[in-house]
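To keep things clear, I will list the structure first and then write my remarks on it.
With one protein chain removed, the remaining protein chains of the complex are shown where they sit.
Lettered A and B in written order, each chain numbered from 1.
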Amino acid sequence: MFLNSVVLILQEILEAALLISILLVLSRQLQLSARWFATGMILGGIGAFILSVNLATISEWLDYAGQEILIAGIMIAVLGLLTLIGLYSTSALWASRHSLPYLMSICVALALSREGAEIVIYLGGILNHQESVQPTFTGAGIGAGIGLSAGVLLYFGLLSLPARWIFCTCILLLALIGGTMASQATLLLTQVDWVAYSPVLWDSSIWLPEDSIPGHLLYALVGYEATPSLFQAIAYGIGFLLVSISATLGYLNHFRSRRKNTGEK
Amino acid sequence: MSRSIGRFVMLLAFTLGIGSNTSFADTPIVELRIRNHLFFPDTLEVPAHTKIKLLVINEDPTPEEFESYELNREKVILGHRKTVIFIGPLPPGEYPFFGEFYPKTAQGKIVVSAQQPSE
Partner (left out) sequence: MRSIRLFLIAATLAVLTLFNFVAALQGYSSSLKEANKLFDQHLRQTAELIARLYAGHPIKSLDDESTLAYQVWRGQELLASFGIEHTQPITDFYPGFGHANFDGYRWRTLVYYDQDHRNWIITAERTDLRYQLAESVISHAILPILLSIPLAGLLIWLIISHGLKPLRMLSQQLKNKQADDLSPVVLPELKSELQQVSQSINALMSRLEVALNREKHFTADAAHELRTPISALKIQLHNLEEDISPDNEAFQQLRAGVDRIQHLVEQLLSLYRSTPEQLAHNFCRINLHQLAQEVIAELHDKFEGKQQIAELAGQPCMIEGDPFALTTLLQNLLSNASKYTPAGGHILVTVNAEENTVYLKVEDSGPGIAPEDYDKIFKRFQRLNNKPDGSTTPGCGLGLTIVRNIADLHRARIEIERSCFESGTAFIVIFTRTED
């Protein structure tokens, strides 16, 4: 139970911690107050609890496809929020910058609800097995420790980059997470036959298994998949491009309005 | 204009397979039960290159997560509930799966054989 709970908790915590770290760095670069972080955490905790309690019912909706549809929906919502964050954080408009904390807290709340619900269900189930409680919670502690440490180190790592690279790197990482969201949503929809089967593109499970620590880290950071399908890869590309293009558009808009202003002077 | 949009949506729906509900009828259903953190049966034989509808029934009071890295599938099944997972079409081979919440005991594999399984 120990190793298993490490892997399970690590997977969920790492994904959330990396997203939160990147958003925190971004909000710091934009000199926003980090109050959205606390709001997002609290909402995420409440969301995880509500989702875990109702998952049994949700699962039976839509001919047993409810769970996948809901989670894929959350992932697509996160992708949408990341696109808006990309657009607004590079845009010059003060009004759009004003809405960034709200977008960030909703984004964190949605991501945490999804990740948290699985942890709540898992640990809740374990409580019925008296003999497994100690190893499971030790494992959960180790998994959470590794995940949170990776998040903290990514945060400081990003901040220690040369100032002009920080912003671009954050946007790039958000675009990668956006790609992961789209690809995972596609996978979930394939699982309930809402998206048709498509051939597997490659198999790198021998070189870098998904269930290894580097595999988990890469999955959380860039959405690594050992055997991705064609549609997953296409979705990944679309998700990545959505976030990166919206950020570029925001930047161009900012640049143009600045040039127009200086031109008028 | 609106007609071309409609055609585009249809094309998109076709590509994404949203209209593939007709295939439910000829999709073989395979049953998999979870009892005392074990999969019954622990070996499923399915035909190659065929989409399978896997009906997973959790008879335990505790939740379980069906997971397979080889099949790219992951789904939580709560206690005393059942669920549906579509797999395949798959090329012949062995595809292990496990219960992520109790992986030491909940182990199983899907064997995809080239010929029709004899039942």
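The definition used in the following text is that a residue touches a chain if its C-beta (ideal position, glycine included) is under 8 Å from a C-beta of that chain, and two chains touch if they have at least 3 such contacts.
From a predicted model like this one, the values you see are computed outputs, not experimental measurements.
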item	value
Omitted chain's touching partners, listed by label	A, B
Candidates A:Phe2, A:Phe49 or A:Tyr224 - the one touching the absent chain	A:Phe2
Contact with the hidden chain (one of A:Ala77, A:Ile142 or A:Leu241)	A:Ile142
Contacts of subunit B with the absent chain, listed as residue ranges	35-42, 104-107
Residues from subunit A at the interface with the omitted partner, ascending	1-3, 6, 131-132, 134-135, 138-139, 141-142, 145-146, 148-150, 152-153, 156, 159-160, 213
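As a working rule, only the chains that are shown with their structure count from here on.
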item	value
Interfacial residue positions of subunit A with respect to subunit B in the complex	1, 4, 8, 55-56, 59-60, 63-65, 67-68, 118, 121-122, 124-126, 128-129, 187, 189-197, 205, 209-211, 225-227, 229, 231
Sites on subunit B touched by subunit A in the complex	15-18, 20, 23-24, 51, 53, 61-65, 69-70, 72-79, 81-86, 88-89, 100-104
